[in-house]
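Apart from one protein chain that is not included, each protein chain of the complex appears where it belongs.
Right after this comes subunit A.
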Amino acid sequence: MKKIININLSGRLIPIEDSAYEILNQYLGSLKKYFSKEEGGDEIVSDIESRIAEIFQDKLKKGAHCITDEDVIAVKASMGTPEQFDDAAGESTQQTKEEDPFAGYIPRPRKRLYRDPENKVLSGVCSGLGAYFNIDPVIFRIIFALLAIGGFGTGILVYFILWIATPSADTAAEKLEMRGEKVDLNTIKSTIQEELNHMKGQVKNVGDDIRNFSQGRGKQVGSDIERFFVSLASGLGKVLVAVTKGFFYFFAVVMLICLIVAGIAIAATSAALFPIKDLLLGAPVQSALLWPAVGLLIGIPIVALVIFIIRKLTGVKEGNRYAGYTLTFLWLLGLAFAAIIATSFVKDFRRPATETEAIAIQQPSKGKLILKRTPGILSEINGDDISFFDDHLLIADDTVLINYIRIRVEKSLTDSFSVDVSRFSRGRTVQQAKMLAHDIAFHLNQQDSVLYLPEGFSLPPHSKYRGQRITVTIKVPVGKNIEIDREVYRNYDFSRYDRNDNGDWDNDFDNDQPGPLNLKMTPDGTDDVNEKKPAPEKANTDSSNEGYRYKGPAAENAVKAVKKNQPIEGDVSFLAYSLINMFHS
């Protein structure tokens, strides 16, 4: 059973079987495609159409009820298919079947980037780009010229890459592809059919590609040089192009892997930073750009990867180049956003400020001050806390806790114990840093001769983390003792003005040592009461800094800051340190 439909072919009413119509339609489509590259192609096709209509009408007049598959096939045979035209007399091109295996190949209805040899100045790269984007090639020439002069030769490099990578549009079919062809239902349909046919001989195709490449593209590049090196160059050109192309494929794969790794890294960092987003981001521009930046930086490579996989699976060799450019542009946009955020964020940490407060303490009886750690909030925090910045910053539920507390033991200039609390913060401006430092809530608690240190300090709600820290300086008068609980020197950043200036690690920092650390202040610094020492070396503590155990430049500067009571200018090492830790965590 077959359906019969009526069609109007060149003004004639033709009843035709459904399946026959399909064959006819496909045949006319292939003719249209074949002749579209020729001047007056439409006219040729309409002539053929009207001739076919005439033949059909003759059939109908002779008594046929409708046009059948056989009729259409017969017409096709007498008219010939595009492939046969090439074999026969139709084509005026010089290429024969032997020279070009793709002479009978019907180009796919896709726009491709070619070099346009007809409008070339040097090799036709710019005119090809112009044809591809439908822009005056002069614009590309200017861009390349500017890049060549201003971009330290990048223009020249890109130009040569394009020269090698893009084929020259030599045949009419390639020129057509270069300018693009309208895509309609029929062309899509025939493309899919072609695709299916190609799938059957995919293995063979690979070989064909290589052959096509070496015979076609390699030859084209070779022919450009041939003027100078006649025959030698075609072989050389083939090798050169093959090597270059191989390199570019390798490069593309490496780039892809890098992109994926970068994407994962960014994703992981963003996920880790998510809970402290509001704590860290200051300027409105940072919050505004955060999601676009993260979305573009992670999303675009994923989209690109998906497209790439789909293309590989479906066997489509080339996709829409605009998609590639758009994706690249969007990703770079994301990168730019991220750079803006990073720059703005770094500025937020630029200015340091310290606020020092002398705290009057009750003088301990027996001339011995005991330092202890208050068990409290931090020890209650269980597994679901999140630590950042080398564990200085802890987040539990809605509370932000910072346990960045430094303890210094110094010699008191008077004969009484005293304590200085320095609140330090960074900020975009000195004022902001001062404000943030002032906002730190930190309280010492004294019970008789025991001074309790809190485990950490919290930030007021809606405050920002800008590297806040506390330095507690305990000034011990000469001849008096201080006992430091093991918990203290383990959990705080502890340093003391030690009379031993050998610079080595003392065993008082070993966790193995049981019991508290008992120090006695001497005119030259602290002395470990429990430690059995050889005969005291000759005092060599004239220079104030030498007495301190070396804790790195940040610690030294911090000590200086405490002493001088002024902000440290240009101390970026802490920031760098914090940022590094942030990305590690």
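Rule of thumb we're sticking to: a contact is a pair of C-beta atoms (placed from the backbone, for glycine too) under 8 Å apart; a residue touches a chain by one contact, two chains touch by 3 or more; residues count from 1.
Keep this in mind: contacts and distances are computed from a predicted model.
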Name the absent chain as its UniProt record does, using one of the following: "Chromosome partitioning protein ParA", "ABC transporter", "PadR family transcriptional regulator, regulatory protein PadR" or "NADH-quinone oxidoreductase subunit A".
"PadR family transcriptional regulator, regulatory protein PadR"
Across A:E38, A:D69, A:D439 or A:E487, the one contacting the chain not displayed is A:E38
Among A:I16, A:A53 or A:M521, residue touching the chain not depicted:
A:A53
Under the stated touch rule, tell me which residues of subunit A contact the chain that is not displayed.
10-12, 31, 35, 38-40, 43-44, 47-48, 50-51, 53-54, 57, 61, 78-81, 84-85, 87-90, 92, 96-98
